[in-house]
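Left out: one protein chain. Kept in place: all the others.
Chain nomenclature is as follows: A, B and C, assigned in order of appearance, with residue numbering initiated at 1 for each chain independently.
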């Protein structure tokens, strides 16, 4: 059965050219030479997929400094019939850029996407303690606006190092991110219900709402995984939004829906949670094979089912 | 499919006439008017079933003072293809009997089955502090031996109150059991693999060996039940016998194998334990309906399976 | 022992006048008539406290739509010696404002703080599907900039209803928030190490890092609370920031450090976690008394300690 990405596929991503999201999309072989749509935010990207304007959208879902990208998580929780079909990692490195001629000591106001700003906070507080922050919807956009005519809203911008390949900006400082190993995780989202093949190095993403009225509910949610030997790589609480204290959880786990232990955990989760959204099983970006102890092997699950079926049908043990 | 007890059935029980086991067998309507074999111990009773000499055997499995009857539990753990098909409760009350003419203050040595002796220990220590105990294989046998010719080994015996209906013995004291509410639980065991109908007031019995090398293994065993809302009515540790510290557990739980939550717990248990023996699902003696919270209803399990099947087959949610 | 708020105290808050944060600070009786400093962000507010410029700062910490305010949580996790001494709730309601004369159908670009924008997303998508979002550091500032001379960056702004008490803006629509019950939770932060009195209706806030190398670590963290009968009102995962998959958790719980069960849970947490930050115990804003089952009463803890002390010192039980 073929996957959703074929010769007719098209892609949406957070633009403009030069963004980390574009770098993630460049890692998708099927996207090479196909139409790409540059959009302004994750909502627009997913709307392209829902409406059929694009086959798939690349969106940032988590980064090592700021955690889950909540707007993306909330969108996946509320828009039905979306599936993650791939995962991509982009190392994150930031430079501070300005119009040529501006000196570091002249910088007062810095334009930056809030997530990028947060990742450079320590550097900025040490070197530019009196700066102000002007939030932007995209770092690349913020940087290019420095070159526009008219009143100057910001003196400098935080941007990816590749910005200078596209625009005549001057680098005031590079590697200003607080964490030299920072990486952002992107996922490719589509409308398909086809599940990518199991590779042995897979992740499964889902969102589960906690039951309203039980303390200890999160413990129970976690036990659905721990009792099947499943490791979680992401666990992010998100308010459901109707009252303080009501949560859903965004979960990434090691394994594929076609792994018996994962399928069984999803059964347990579904019985327990008022609302479970299966977001997809897909190959890990880092291709590291899933490790799990042998007592959670597929054969163990299959043998147990055979044993139970024998008892139910009256066969002697 | 018909059950195992039909017009050709026959029964073994721990005799002789007058034992509590006989009282339990009198509670089985199908056994009325059929052949009964009086045997000397639980091994003999089960051997009758295995060899086909009897259709079923009534054996004591637990009492409220002494706990599980370990010989019966161990026999069920090691003899394959036995199934419990019914449960019966017999109130346990003891009298102290002697040959007519013997006075309470003359009693030195008391014959009694060790389990019965243990249940009267406090009374005996208070009223006959200097007595000696002569263990017997059956209380009724011990009592009748008081009437035999020859050297007197015991002066009195502990016996069920009905003993005086069968034998010319004198009651020295009645209600000598330490617990006025004492009750013994019997089970009817057969070779059938047919599982009795679900009544809504059922028990399921099983024996599970703990994995050898994991501390916390018992916690995991218990979680198989607690995470499915299943209440345990008996949990008895028994050494496997090959080394100190290796255990199997005898478990009785509220519910029937045809309850989804019970079947699912058995699957979990089978995956976890090196050895699980399903001993049967059968109606409770006290007919008290099983209580469980609604989130463990059959429909919840069925709906979750349908949901997962939909995802696996590529249907939109 | 007196608390930190006395006749010489001063306060920082996210300004300008009219913000929800100001509304929170108006709930603090001790702050009435004392100096208030309006600042631009949570970092500046906490820096005022650390440096001694202010006695305390009011900061938003959680809201019912967007969840934890991550900048505030991260600041509390990394700045030592800060303590939460009070909690305040402010109902959140939004209006869409513009310069007088602007009609709703003319609105293209909407200025708003990202958190406020997220809380109005559904209304905006339904009524103004083609709008663009201009992020702002403060809603009030975004609204007042609509009145400034010079190029118009935004056509309208999201603001609290009280904005019209201070500025000649026109309301294009009111109650545009997606959740009519939305509320934001603020905390008052100071440098004191004095713990507010136990009132019986208290919360305790803390931040705990998970151990690096153990799956199941979050389960263990949660068990520190569940095994002492403690209910959590907030549990928010935050990346530590050095690598994907490393987390700390922001926890609010029902109870006060002077409750034995809370103190004992903190001991357990400290033994388990490589890093625990105690952020304070303080009266709940809603004054709802803490409910807990009686077996976690103070007396139970005290009695157990006395019992153990007796055994250790060789007293007969």
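Convention: a residue touches a chain if its C-beta (ideal position, glycine included) is under 8 Å from a C-beta of that chain, and two chains touch if they have at least 3 such contacts.
As the structure is a computational prediction, the values presented were derived from the model and not from experiment.
Shown chains touched by the undisplayed chain in the intact complex: B, C. Of the listed residues C:104, C:147 or C:304, the one in contact with the hidden chain in the full complex is C:304. Only one of B:144, B:236, B:273 or B:290 touches the absent chain when the whole complex is considered: B:236. If you put the hidden chain back, the residue from C:30, C:125 or C:223 that touches it is C:223.
Contacts to the hidden chain, counted on chain B, fall at residues 40-41, 43, 62-68, 70-71, 74, 114, 118, 121, 125, 132-133, 135-137, 150-151, 178-179, 181, 183, 185, 215-216, 218-219, 222-223, 226, 231-239, 241-245, 247. Taking the complete complex into account, residues 1, 80-81, 193-195, 211, 220, 223-224, 227, 257-258, 263, 266-268, 270-272, 276-278, 295-296, 300-301, 303-305, 307-308, 311-312, 314-317 of chain C touch the chain not shown.
Rule of thumb we're sticking to: only the chains that are shown with their structure count from here on.
Listing every chain that touches chain A and chain B alike gives an empty result. The pairing of chain A with chain C is characterised as same-residue: of all residue numbers used at this interface, over half are used by both copies. Ranked by number of C-beta pairs in contact, the top chain pair is A-C. Note: centroid distance chain A to chain C, computed from Cα atoms, is 26 Å.
Multi-chain contact residues of chain A (touching two or more other chains): 223.
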